[in-house]
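The other protein chains are all here in position, but one chain of the complex has been omitted.
A and B are the chain letters, set down in written order, and residue numbers restart from 1 in every chain.
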Amino acid sequence: MVPLSWYLIFAAALFSIGLYGVLSRKNAVAILMGVELMLNAVNVNLLAFWRYLTFDKMAGQVFAVIVFAVAASEVAVGLALVISVYRRRQSIVADEINLLKY
Amino acid sequence: MSPIQIIFILVSAITLGSALMVVTTRNMVRAALWLVLSLFGIAIHFVLLEVGFFAVAQVIIYIGAIAILMIFAIMLTRRIAQDPGPQTNSTWPIAAILALGIFGLIVFLVQGWEKAAIQPSPFPAGYDPLRELGVALVSANQYLIPFEIASILLLAALIGAIIIAWDKK
Partner (left out) sequence: MADPVTFIAKWLEGYLAGLGLSSGWISVIQAALGVVVLGSAVLLVDIFLVWVERKVVARFQDRLGPNRLGPFGLFQPIADVIKLLLKEDITPQGADKFVYNLAPILALATVIILWAVIPLSVTVVGSTINVGALYIVAVGAIGTLGIIMAGWASNNKFALLGAFRMVAQMISYEVPMVIAILIPVILAKSMSLADIVQSQTVWYIVLAPIAAIVFLIGAQAELGRAPFDLSEAESEIVAGFHIEYTGMKFGLFYAGELLHALTFGGLFATFFLGGWRGWGAETYPILGIGYFFIKAMVMYWVIMWIKYSFPRVRIDQMLSFCWKFLTPLILTVLSITAILDKVMTGLPYWIYVLVMLLSNLVILYFVIQAVGRYARKERQKVAEPEKIRVAFPVKSSTSTSQAS
């Protein structure tokens, strides 16, 4: 088997890529994709810790289940928002949807 | 090197490579398809972690629902998806530095941690994590309330998504 640190470094790399995507992309759907990558990195970490350290307790798995639920609802509402904004403003570029700033 | 380690490295390389393509490619539908590959790689990681249930749930939820939803959203906002210009905003170098910095920090922390190199102990005979998870999710003194709250969250998201995206005309 592989040591725990491999999983942690893999998850860290995935999280960083997702973070870069969230911070640098213009398209709102692309930002959501970055968020998905970050959530997945967290899930890999949760399950790796569960398997390597505390596989007799269920906390790690339960957390992962709840991350799944949160990710699914986040995408559903997020994409509904994107479509709604697109209908009104004809744009889903995050920089142009800045009316709340003023 | 054991076969498992070789599989781990291969799958990690594919996952991270496609994740990079997700955040850099200009064509949005392609980005979504790279996202699918990346999520599938994570499902294989779950198999390696001996949590087959999560691997299958990952494929059902992320590929079967979330990725398809994203492709639909991209196609519904198609004029933007075909935008040939750059898909990054002006602050992308800062984002890259930040992401690299966080990655470096985590690697540094993991290297210095004494438990980083431990190997997993095999499950005791007759121990079924899936059964344990199922029991834990519905027993009142364990995780019943978080589980129910998660289901209410899903219901709220369902109703919210319908109301937000409703074309009122």
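One rule holds for everything that comes next: a contact is a pair of C-beta atoms (placed from the backbone, for glycine too) under 8 Å apart; a residue touches a chain by one contact, two chains touch by 3 or more.
In this text, all values refer to a predicted model and were calculated from it rather than measured experimentally.
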Among displayed chains, the one left out touches B
Omitted-chain contact residue, chosen from B:71, B:99, B:137 or B:150:
B:71
Tell me which of B:10, B:60, B:118 or B:138 is the one touching the absent chain.
B:60
Subunit B residues that touch the omitted chain in the full complex:
2-4, 27, 29-30, 33, 36, 52-53, 56-57, 59-60, 63-65, 67-68, 71-72, 75, 128, 130
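As a working rule, only the chains that are shown with their structure count from here on.
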Okay, in this complex, where on subunit A does subunit B touch?
1-10, 12-21, 23-27, 29-30, 32-34, 36-37, 40, 43-44, 47-48, 50-53, 55, 58, 61-62, 64-66, 68-77, 79-84, 86-87, 90-95
Would you mind writing out the residues of subunit B in touch with subunit A in their complex?
2, 4-5, 8, 12, 15-16, 19-20, 22-23, 28, 31-32, 35, 38-39, 42, 45-46, 48-51, 54, 57-58, 61-62, 65-66, 69-70, 72-74, 76-77, 79-81, 86-89, 91-92, 94-96, 98-100, 102-103, 106-107, 110-111, 113, 115-121, 123, 129, 132-133, 136-137, 142-143, 146-147, 150-151, 153-154, 156-158, 160-162, 164-165, 167
